[in-house]
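Below is one structure, written out as structure tokens, with a few remarks after it.
So, chain A:
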Amino acid sequence: MTPETITSNGRRRADEDIDVVQLRNLGISYRTGKREVAVLKGITLTLEKGRILGLVGESGSGKSTLASALLGSLRTGSFVSTGTASVSGQDVFALRAKELRRFRISEVAMVPQNAGSALTPTMKIHEQIAEALHSLKGNKTAQRSRAEELLRLVRLPNPAQALDRYPHQFSGGQQQRIGIAVALAANPTLLVLDEPTTGLDVVTQAAILDLLSGLQGSLGMSMVMVSHDLGVIEKMCTDVAVLRRGEIVEAGATREVLANPKHPYTRGLVASVPRIDVPGIPPSMDQDAIDAGEDWVPDQEVYRRIAPQGAVPVLSVESLSIDYRRKHIPGTGATVQDVSFTVNAGEVVALVGESGSGKSSIANAIAGLQKTAGGRITLADGGAGGGELAKTVTGRPKNLRQAIQLIFQNADTSLNPRQSVHTAIQRPINLFSVKNASVPQALADVDLPASYAQRLPGQLSGGQRQRVGIARAVAAAPSLVLADEVVSALDVSVQSSILRLMDELSREKSLGFLFITHDLAVVRAIADRVVVLYLGRVVEEGTVEEIFASISHPYSRLLLDSVIELGDDHDAKRKAVKDEIPAAPPEVGCPFASRCPLVRDVCHTVAPPTIAVSATHNIKCHADVAELTGVSAEVLEGTRTC
Partner candidate 1 sequence: MLTFFAKRIGWSVFTVLLATVLVFSAIQSLPGDAASQILGQNATPSAVATMRQQLGLDDPPVSRFVSWLGNALQGNFGNSLVSGGSVGAEVGSALVNTSLLAGITIVIGVLLSLVLGLVAGLTRDRWPDISISTLALVGMSVPEFVVATVLVLLFSIYIPLFPAVVIAGQNASVAEILPSVWLPAGALICVLAAYIIRMMRTSVIDVMDSEFVRTAILKGNSTPRIVFKHILPSAMLPTLNVIAMNVAWLIGGVVVVESIFNYPGIGTLMIRSVQTRDLPAILLITVMSALTYVVCNLLADFAAFLLNPRLRYPRSAK
Partner candidate 2 sequence: MMDSRIEASSGRLSRRTLLAGSALLLAPAVLAACGVSKSPSAAGAATGTARQGGTLRIARPPASKAETLDPASSLSAYEYLGALYNRLVKLSPTGEILPDLAESWSLSADAKTWTFLLRKGVTWHNGKSFTAQDVIFSIQHILDPATKSPQAGVLSPFVDGNSITARDANTVVFALKSPNSEFASLLTGYNCYIIPAGSAATIGASGIGTGPFKLKRFTAAGPGAVVRNENYFGEKPKLDSIEFSSIADTQARVNALLAGQVDLIAQTNLDFATAKTVSASSVATVSSVKNAQWYPVPMLNTSEQFKDADIRRAFAHAYNPDEVFKLAVQGNGTIAHNNPVPPTEGYYLDYGLGYDPDKSKSLLKAKGFSSFDVPIYTSSYDPVLSPLALALQSSMKSANINLTVTNSPADSYFTDVWMKKSLMTTYWYTGRPIDQLLNQIFRTGSSYNETAYSNRTFDQTLDAARATVDAGKRKTLYQDAQKILIDDGGSLTPFFSDRITGLSKKVVNYSEHGFEFDYINIGLLA
């Protein structure tokens, strides 16, 4: 590939006037000690006015560095090693300080990944917007009214009041909207967005993305959007450039590239994304083959997991409730209330919900790390004896502690950075005097070579660390594993291999998995049964097929509709929903009442009854089954807010 062929839209262009972005052989490196490490290598691309470029890649691909380079910004210690970057016709790295300031004022703005940390905590919102309103300098009133206008534009609730508030007084989604408003204030030619929705709940993400599409449509800005999420890229971007280890491996019109990826890496990336419509665990990527330059083609087959036969319960949770409140606050209820479910041997049960749904609290209660306010948790394990679990782990006998093991979301913090892999895995084996267990065996169980025992967590990749975490749990020979968001922090190419590993372990060792996640596509890939939580209450439970079938709780439906997937018809989705979850569950009635499209008076006062759709499928709702069938986007349209 020659540089000329890699333009953002796949065509070679001579007419540079309409190119907002023009990168020529751009290389950026940083110095560490005496070494120079290349972050970006020979990046060449152009972006036409009015188009949206998606930069996609896994962690460490250099996509964020590229995004900030467009603003003439480099991290300390970094420098341009080769090439030029021109934005709006200006060579950004050749600008002097004053010119660079002017350039940033007039030409380009950035929406950072986490507006929560990108907004100055000690300044009021209107000040932060006003300082970007350079044209209105000195005119306080005009600045205020323009700021309010901008907040309205990004659909922030109560924009007039918001002006005099501080960033921390807003939720993550609202902060992101404010961040966009600040970026828009300067009326930039180019808007750069760095992972603008990562870290937000799916529903919020959907709403923000809708907002951005709308704004782009009406304001006609050019945009560069960084994301690791192919679905988001597909929905938002006209063009895409795929980055891998600092290089663009493939670029072109989004639909073309994603529908018909040419580069093995792109192919692998597209193939490894789990999808709701395609049940099963997608194939994983062979990075080594790609590195070797082979024309590697991923398996087209997804692996479909088969639910275990026969229900031998391992864990049963009955009427569990957890209350964090020190004293009763009128109008609010306990954090977790009346949650019941079971996990059978060899079964993967997914506990699904957005942040704040209480799913981690439930896991902690099962592990004995969280005091419960009521209910019973019973471990029914043939081998270890089982029995009702004491409320705290210190009150539990060794065999029950052994029977429940945890694996965690964040591979960085799940392993003690000062302990070798060996020490970490050996500890439970010794503590529980596990027979026939050894570190090499545990490593073999998670497909890691025995030599890894000598390593420290810092010497492992994210996926390998996650495997060690699993090995540590499995080495204890448990009957139940609590897996809290174990794949959500991993790159898609690694995700599926971990999911496969879980599948294997559940089958081979008859392990019950309580799989806690917010990611419905992953649920679809691995879970046998699903429990949907909303504000600490179970709203729906059933087998994975039942949950993803047509009859659903309105909340489940909202979650499903908010998922942005590769290959969706993105234009058909609804425009806006009420994306804010209340801070606390209501004291009485249905927890979802405040956001439900089917809401009626009774929902606010009476707890919803259980509708048994099938022997395994239960929905808690005041509506009848007919109403719950295929609740369409049009119905939700009516609940548009802000």
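Assume a residue touches a chain if its C-beta (ideal position, glycine included) is under 8 Å from a C-beta of that chain, and two chains touch if they have at least 3 such contacts; residues count from 1.
Keep in mind how these were chosen: all candidates are chains of the complex that A comes from, given by their letters.
It should be emphasised that the depicted structure is a prediction, and the values quoted were computed from it without experimental measurement.
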item	value
Neighbour of chain A by the touch rule, complex-wide, chosen among 1 or 2	1
Candidate 1 contact footprint on chain A (complex, rising order)	68, 71, 73, 76, 101-106, 109-110, 112, 114, 117-123, 127, 131-132, 134, 165-166, 168-169, 182, 186, 329, 583
